[in-house]
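With one protein chain withheld, the remaining protein chains of the complex are depicted in position.
Labels A, B, C and D are assigned to the chains in the order they are written; within every chain, residues are numbered from 1.
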Amino acid sequence: MSVFLPLLEYKVSVPLDVTAPWNVSLSQPQYQLVFYSLVVAGLALFAQFVKTWVSAGEVSSRYRPALYASMCICGVAFLSYVFLALKFDSGYQLSGGQYVPTAESVNSYLPRYMDWSVTVPLLMVEALAVSTLTGGRARQTRLVAMSAAFLMIFTGYLGAGVIGNGTSSSAMLLWGIISTVFFALLYVVLLGVLRASHEGMSPVAYLGYRNAVFLLLLVWVWYPIAYGIHNWTSGGTATTIIQVGFCAADIAAKAGFGAMIHKVAKVRTADDMN
Amino acid sequence: MSVFLPLLEYKVSVPLDVTAPWNVSLSQPQYQLVFYSLVVAGLALFAQFVKTWVSAGEVSSRYRPALYASMCICGVAFLSYVFLALKFDSGYQLSGGQYVPTAESVNSYLPRYMDWSVTVPLLMVEALAVSTLTGGRARQTRLVAMSAAFLMIFTGYLGAGVIGNGTSSSAMLLWGIISTVFFALLYVVLLGVLRASHEGMSPVAYLGYRNAVFLLLLVWVWYPIAYGIHNWTSGGTATTIIQVGFCAADIAAKAGFGAMIHKVAKVRTADDMN
Amino acid sequence: MSVFLPLLEYKVSVPLDVTAPWNVSLSQPQYQLVFYSLVVAGLALFAQFVKTWVSAGEVSSRYRPALYASMCICGVAFLSYVFLALKFDSGYQLSGGQYVPTAESVNSYLPRYMDWSVTVPLLMVEALAVSTLTGGRARQTRLVAMSAAFLMIFTGYLGAGVIGNGTSSSAMLLWGIISTVFFALLYVVLLGVLRASHEGMSPVAYLGYRNAVFLLLLVWVWYPIAYGIHNWTSGGTATTIIQVGFCAADIAAKAGFGAMIHKVAKVRTADDMN
Amino acid sequence: MSVFLPLLEYKVSVPLDVTAPWNVSLSQPQYQLVFYSLVVAGLALFAQFVKTWVSAGEVSSRYRPALYASMCICGVAFLSYVFLALKFDSGYQLSGGQYVPTAESVNSYLPRYMDWSVTVPLLMVEALAVSTLTGGRARQTRLVAMSAAFLMIFTGYLGAGVIGNGTSSSAMLLWGIISTVFFALLYVVLLGVLRASHEGMSPVAYLGYRNAVFLLLLVWVWYPIAYGIHNWTSGGTATTIIQVGFCAADIAAKAGFGAMIHKVAKVRTADDMN
Partner (left out) sequence: MSVFLPLLEYKVSVPLDVTAPWNVSLSQPQYQLVFYSLVVAGLALFAQFVKTWVSAGEVSSRYRPALYASMCICGVAFLSYVFLALKFDSGYQLSGGQYVPTAESVNSYLPRYMDWSVTVPLLMVEALAVSTLTGGRARQTRLVAMSAAFLMIFTGYLGAGVIGNGTSSSAMLLWGIISTVFFALLYVVLLGVLRASHEGMSPVAYLGYRNAVFLLLLVWVWYPIAYGIHNWTSGGTATTIIQVGFCAADIAAKAGFGAMIHKVAKVRTADDMN
């Protein structure tokens, strides 16, 4: 914990060259579109949360941890979106036809990293719980994947919101690169798990599993891209694209991925009975 | 996502010719009637949400996805109505015997589209889950119906609240027409599903199913009409009619339709056992 | 919906002769007593809501709709009382030893009608679900009773809070009389159901059922009386009596009636097994 | 209801001689200690609420009403403590090293009586549900105990917060004495039930039952003592002692008593199976 403390204290000597996405004014259409995305994502995640809660009993106890993880992911993200939407509502003030950010607007953006810090490790639990890995290998892979997931998000957060307060281009670059190392590691791990699961699953189960993991890995590409946009440009359009994109990606990676894994778990439950 | 970005930026060159329903003053009776409708709809949806939650076990696992969808629909709409009602309460100020809208009043209206973006696709899940469609055809029909439902709402939202900020008559017309294309598609799909289900269901089940779908399709007519009223006229009476109408239509299309599909699912459960 | 629109627009030409109960100052003891009643009723309804939720499994699936209705009634009323109590807390200001109403005080009174619009029709579901009526007759009676219940409340609301903003004595009289027609109809329906159920129930079940319905019909008398007090007099004492009376009546008609019907359902469940 | 109306109106002619506990300033340590107690009690009751909810299935349906009552008691009290704690937080203002009460501070104290009005009658249900009383005798005893419990609290509330607004020593004395009559009656009833249950229970069950009832009756002694302190003295120390004492007593009488009765219900469930 104390290794980055010097970093917290160091005086930013490079010129502040990044305008944070939460510090730009939005036009009325942009504001409406972002608010729309935040609320729709929140409601979709609420629906998936409740649905997973009541339907977890549909799969055998062996795969239920996947559903529990999915339920927690959607519940946590729902809470996070409630907060984001309320802060987006109260964090901008209409003035001269523009929505001008206030001191609260930061909380319509950065709390995403707090949600991800919990949900991305849980996504790893969910993805692994329906794989064919068992025993020590499953435990070890899970530990590596959860740690890498957390570190990916946490180091990204240091660049996006902590070091230089999200306005230092060099800090964003440095921590973005570190984060990307863990990002790459996760791809390696998940593709390895997928490969290892080919043998032990029925073709139908494997197909569903492969599609789910591919969707996840595809959607993930958006997150570092949005981070790059944060670092390299700014303005109402950029903020709108980032925010709407995050909402769409979160729906796909949480509710969509959750529905696909649910199906895999059901297929494997049926397979195990024969 | 990026295809409509130019649209977000374009300068509105036509004269602003629409007064949005949330920007007109309401008389005291009008205000009381709208507030009444919002709260009653919210409470009715809450009741149906809770009722569906606890009684989902009444139908066999085959039709349970219909009840899960209904439960999610009512839960999501309940949350939406809580927000609408609170914003309607705080978004108008009594002054000289009139309720005068403030900057917050928009959130007693536009969030409806956010609710619908989640709930109308889920209504498609609900309607299809008790049909006789199975396998690939069911999946494909569901995908088409959910996509069309989402696009119908989203394009309508662009016209009603985003492009020109809900005050551009030409934008409302353009996006209203695009939305109506998806609207028509949904009628075609749902009536097709109904026809296809005639054979495989018992007469009692089919009758209930037909009534439910007919109710849905009938109630849906209100939404584009209200959109037209938004575009073509304005004033306290218009806003009252639109808002009260939406509340009544939402109760019918969510709680009412949900109760009817619940019954169909129960009948089919019993039929399957014989 | 549009039939009463002219009514919404018409200029009130008679002198405003009624002071609404939410527009009078309360002494400190009066204020404390009303607040006490609102919170106690809310907590009692919460307790009954939770209790019914967890114990619905005690009766056979045939009578469970009665418990679901009761659960929804108490849940809806609980939410309503939370709102009433918060608005009663914030809607009066202590000034010179008196609690003086503000613009928010209306929401410590009128939302009762919104709650009733949902809960009184559900009370009809609850009362009928343990009767001996079945099939088409049950459905038809339920439809009549639910419609009459809703119209009774809605027309009463028009008089108490909409037409003339709850301050027109003639409007209150007119709509009060219309409401009373539905009121009378409900007595006829419920007593008819009671009579029809005499034969098909065991004596113990019937006794419980009769007591429950009698309690309900007795308690209901309070509501038009309170409406009359609203119309014919005003002052802190009148407001206190109305509010405390509504709280007591709501506890009896929702939690008390619910507990009695629960018992009837249990007895009938046991009777059906022999 | 109308019997005490003259009392509500009567002009307080005796000198106001009591300073209500919520109207005195608190030192910082006193404030911290009271806030601590309110939050700890709220959290403990929340824990017991949730625990009882999920574990009610552990006892046979015969004793389950005791657990339902306990669950409701803890849930109601949790809500009440949330309100008390929020009002204690916002109802005092730090000024010159002292926490000075505002108009809101009364709601960090008096709502206790609203909680008790629901929970003490439910405590009677809980205590009687595991006794050996059955049939008419059980019903009658329950009715007497619940009525006496409610009247004990309600008359106490009249003295503490309504008549003379909690500042009239003579009113506190009068209503305190009336309340104490019901208090004494409850001791008689509960000890009678205990005696009557000696025969029909196994020794282990009886021992647990006796301990639970004794704990309850012991803890109850605190409430009239605190009422006396309210009447006879005032100051930061008195308010601190009263508030902390109420929190401790509520934890014991609700969560502690609930845990003990839960155990009795488990023992009796096991006994009944042999």
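Just so we're on the same page, a contact is a pair of C-beta atoms (placed from the backbone, for glycine too) under 8 Å apart; a residue touches a chain by one contact, two chains touch by 3 or more.
Quantities reported herein were computed from a predicted structural model and do not represent experimental measurements.
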> Looking at A:Ser80, A:Ser131 or A:Ser179, which residue reaches the missing chain?
Replying inline: A:Ser80
> Of the listed residues A:Ser25, A:Ser117, A:Thr141 or A:Gln243, which contacts the missing chain in the full complex?
Replying inline: A:Ser117
> Of the residues in subunit A, which ones touch the absent chain?
Replying inline: 1-2, 5, 8-9, 53, 56, 61, 64, 68, 71-73, 75-76, 79-80, 103, 107, 110-111, 113-115, 117-118, 122, 157, 161-165
> At which residues does subunit D meet the chain that is not included here?
Replying inline: 27-30, 32-33, 36, 39-40, 43-44, 46-48, 50-51, 54-55, 58, 89, 94, 237, 240-241, 244-245, 248
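In this section, only the chains that are shown with their structure count from here on.
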> What chains touch subunit C and also subunit D?
Replying inline: none
> If you list every residue number at the subunit A and subunit B contact, are more than half found on both copies (same) or fewer than half (different)?
Replying inline: different
>> Nearest whole angstrom, what separates the Cα centre of subunit A from the Cα centre of subunit B?
In response: 29
>> Counting only residues that touch at least two other chains, what does the list for subunit D look like?
In response: none
>> Going by the touch rule set out above, what shape does the chain contact graph take here: line, ring, star, complete or other?
In response: line
>> How do the chains pair up in terms of touching? List each pair.
In response: A-B, B-C, C-D
